[in-house]
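All protein chains of the complex are present and in place, except for one that has been dropped.
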Amino acid sequence: MHGEPNQLKYTDIHNDVVRSIVETGPNYYIALVTAFALTLICFFFPWFYQLYYGIGAAGMNHPSVWGTYLASFIFWIGLSHSGTLLSCVLHITNSSWRKAMYRSAEAMTLFSLVVAAIMVMVHVGRPWFIHWAAPYPNQMEMWPNFRSPLLFDVMAITTYLTGSTIFIYMGSIPDFAAVRDRTRGWRNTMYSLMSLGWRGTDTEWHRLHWAYTFLAVLIIPLAVSVHSIVSWDFAMSIVPALHQTIFAPYFVVGAIYSGTAGIVTVMFVLRKFMDFGQYITELHFDNLGKLLLVLSLLWTYINVVEVFTGFYSGASGETEALNYRLFGFYAPLYWEMITFCAIAPLLCAFKSFRTSFVPMLVLSIAINIGMYTERFLIVATSLSRQYLPDAWGLYVPSAVEISILLGTFALFTTLFLLFVKVFPSVSMYEVKETMESPKKSPPAASEGSPA
Amino acid sequence: MKNFVVGLFGDPESALAAAGSIQTADLGTPELMSPVPMEGVEEVLGEKKSVIKRFSLFGAIFGGISGFLLAAITAVLYAHPTGGRPIITFPPYLIITYELTILFGIVFTVIGFFVSARLPNGLWTAWWKQDENRPYVPEAAVNKFAVSVTCTSNESVQQAEAILRTAGAEEVRDVTEEN
Amino acid sequence: MSFLDRITEGWRKNRKPGYYEDFDYHWAMTIDLDQCSGCGACVTACQAENNLPIVGEDAFTKGREIKWLRIEHYWEGEYPDVKLNVIPMMCQHCDSAPCETVCPVSATYHNQDGLNTQIYNRCIGTRSCAVYCPYEVRYFNYNDHTWESPLDQQLNPDVSVREKGVMEKCTFCIQRIRQAKDNAKDDGRRRVRDGEVQPACVQTCPSKAMVFGDRNDPQSQVSQSLNDPRSYKVLDELNTNSSVVYLKKVEAEG
Partner (left out) sequence: MNVSIQPALKSLQTAALIAVVAVVGIFVGYFIDFLITDNPEVSAPEQPIAFSHKIHAGDNEIPCQYCHTEARRSPSAGVPSVNKCMGCHNEVATESPLIRQVSEYWENKEPIPWVKVHDLPDFVHFTHKRHVQAGIACQTCHGPVETMDKISVHSRNNDGPTLLASTTGEIMNSETSAVAATQNDHWEMGLCLNCHKQHDVVDGKAVRVDDGGFDNGLDCWTCHK
């Protein structure tokens, strides 16, 4: 195997991680500047134009009032799912292979959520009044409508963002402390503050363990609820093909699916560019591949069920919506989605595929393209075919929308690039835990207990 | 006068053993510092209990109640009938309840963690134990396992040093003097 | 009344679904499709009354025209044996409106007269109400609209001009209802008389296909029209309890 973790020493990890934070090559700066410039050009400038001109800058029209902005919102929320959720599940089930990758997975969660929250701002018509959706006392004596599925979303995403932030921060405190002693200048100040004076005493470890476990237990049902609630934005409507009971599990599975694929991508990048080859190994790709396979089968199953129930119901609206999705204007996208998300992941059945890095990267990207398509189709096909044929329409994204979609990826990359220089992107103490603890060195090893 | 005698060990077993003997020698409960959570601490130094679960429970209950009340009371304050539904509707308000249960559960868990672990370090000492210095060895964050003994007299300092050395400490330090 | 009684009373009141039914009016409309010729006079009247913008060629081709009331056209048969069915479609003012529940900021809600109302300047533009509406009668302002002089002089002062990013829809000409109530108060009357208030479309309809009135009053013209055996509601199976009732077109067999 490539890089035996057991041969590593505690100090090696320490050095590697500190190096990843402190030593910054020109490539990093080039990447950061490029990502930031792309964020500005592709994301913020079109958005400002849209703020000035109105939502009309996007391609939405009368029946299709929702478009790629909402699809991006679901996509990013979905991508956020596996990070913290997976990390919590694996923490509770004591899966040691989680430990090398969970920090960056959680960061993915956090930044995806941030991007998703920004997408809400991009989506709404008057973002300058978005605070009206938050409950706060005001002179109008108006409160948000807590009966609205959209407000469930507001509450759920706020909670999830808070929870994920706290979770990733809590897990990093010992690592901040470890990095603190190795840095100087402004970094030392920053890490001193962020580590809160952590010393690594037995009491602190004990408290951290319990707090962390409680957080994990709280966050698992939260994460499930978040994407269920996102699905209810659609399922609570009476639009054919959206008003489905299966939507909540469908969205949750889809979210974990695309999120897991996202983790594979991020793992690959970290491994390649941060020299973490010793920590992120074939073992991780193997396990993630298995997970992808299971999730793809689940996802396919739910898709089949959706199509089957729609077909079997024979209701005119359902049949029409189904026909349109499978054979209508957007049909190529549908079959592309099926290819990428249902058929391609079957390759993960082979171990040789799972343990090779580049094919896994390609597959993970393909899955996420497919999953984005899924979200787009949910919005586009359902809205353009509703009950009254006279109000049927067609929705094609405009240049502004496509630019903003690309810009979200640049935004995410920018945030992630900043993250790897601030947070130890591999959890040091947990990787150390997975290794064999040092044995007594031969010369000092005389007696175990004092006479 | 307060002195901290800290012994550095290369492996967790000897550190634990040393801690055990410090305790049996009536030098108070030593503090262990390690780069990873150590297993078997509770067997040696006695069981640890934390108040975090009470914080979590309180937070969850508080959040749940306040979540439902937030939704119900604000709806009644300025009633806007929607969709032929009652003003106080259970299914949607239970979702709000659920979310706020978790939100406050999380927030209070963190508060509980800070309280019980006495972090952030520095603020706590400033509040209620002005003179307390907490010993720290940077190596304990990397690859060493440290046992810190709080001593109040020179006698106990020597005794602790002796115990630590016999237990196989690679180095024994008096941390207060350094400070 | 003791404190506890007040609490229970308030609880009951807030748990009774749709308590707006207790209020004075329950506005409704019937449209006789037998009399409707699909001329579109109502569409124009609505446009003039409610400050609807002319969106322009560009926005029109993108499918963004704003017509609170539209005539839906359904063609039957193959050329030359074709038949045109028309149905005027506007906000149905559903009593169980799906659009109302979804608004996160209560910009749309059910008012005391049984109207589904929209407060334009509360709207933040999530557009979810338009998705939830099965009748597709909610229209979104994709950008700001302007009226060139002297067209701006004909804007109705009782209806606000909507800015970009807000949703709008048919209001049953609520400004006229308000005016009628105001006049009734001046006359010392408690209620508005039947026929006293007419939305612009009803007023304009040349074939008198549309009838508007208070459903709570069993003597009103609209109540009697509602009892017509030809009456039906569009998409009634969705349980929206709409307030607009159509009277079916009667055709000869074959």
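Per-chain residue numbering starts at 1, and chain names A, B and C are given in the order in which the chains are listed.
As a working rule, a residue touches a chain if its C-beta (ideal position, glycine included) is under 8 Å from a C-beta of that chain, and two chains touch if they have at least 3 such contacts.
Predicted model, so just to flag it, every value in this text is computed and none were measured.
Undergrad: Sort by label and list the shown chains the missing chain touches.
TA: Looking at the complete complex, the unshown chain comes into contact with A, B, C.
Undergrad: Out of C:Arg178, C:Lys208 or C:Lys248, which residue would touch the omitted chain in the full complex?
TA: C:Arg178
Undergrad: Among A:Thr11, A:Thr189 or A:Thr339, choose the residue that contacts the chain missing from this document, as touch is defined above.
TA: For the chain that is not drawn, the touching residue is A:Thr189.
Undergrad: Return the single residue from B:Val137, B:Cys151 or B:Leu164 that touches the missing chain.
TA: B:Val137
Undergrad: Across the whole complex, list the residues on subunit B that are touched by the chain not included here.
TA: So the residues of subunit B touching the missing chain come out as 78-80, 120-123, 125-126, 133-138, 175, 178-179.
Undergrad: Please output the residues of subunit A touching the missing chain, sorted low to high.
TA: Here the touching residues of subunit A are 129, 138-142, 177, 188-190, 192-193, 195-199.
Undergrad: Touching residues of subunit C against the unshown chain: what are they?
TA: Its contact residues with the unshown chain are 23, 109, 111-112, 115, 117, 119-122, 158-161, 174-175, 178, 182, 185-186.
The rule we apply is simple: only the chains that are shown with their structure count from here on.
Undergrad: Select, from A-C and A-B, the pair of chains that is joined by more C-beta pairs in contact.
TA: So, comparing the two chain pairs, more contacts are at A-B.
Undergrad: Report, in whole Å, the distance between the mean C-alpha point of subunit A and the mean C-alpha point of subunit C.
TA: Distance between chain centres, rounded to whole Å: 43 Å.
Undergrad: Using CA atom averages as chain centres, what separation in Å is found between subunit A and subunit B?
TA: Averaging C-alpha atoms per chain gives centres 30 Å apart.
Undergrad: I need the residues of subunit C touching at least two other chains; which ones are they?
TA: Only 98, 101, 103, 106, 109 qualify.
Undergrad: Can you tell me which residues of subunit B touch two or more of the remaining chains?
TA: Only 75, 80, 82-83, 85 qualify.
Undergrad: Looking at the complex, which residues from subunit B come into contact with subunit C?
TA: Touch list, subunit B to subunit C: 75-76, 79-88.
Undergrad: So in the complex, which bits of subunit A are touching subunit C?
TA: It comes out as residues 53-56, 59-63, 65-66, 123-127, 129-130, 132-133, 142-145, 147-151, 154, 233, 236-239, 383, 386-391, 393-394.
Undergrad: So in the complex, which bits of subunit C are touching subunit A?
TA: Spelled out, the residues of subunit C in touch with subunit A are 59, 62-65, 70, 72-74, 89, 98, 101-106, 109, 122-128, 130-132, 134-136, 139-144, 163-167, 234-235, 238.
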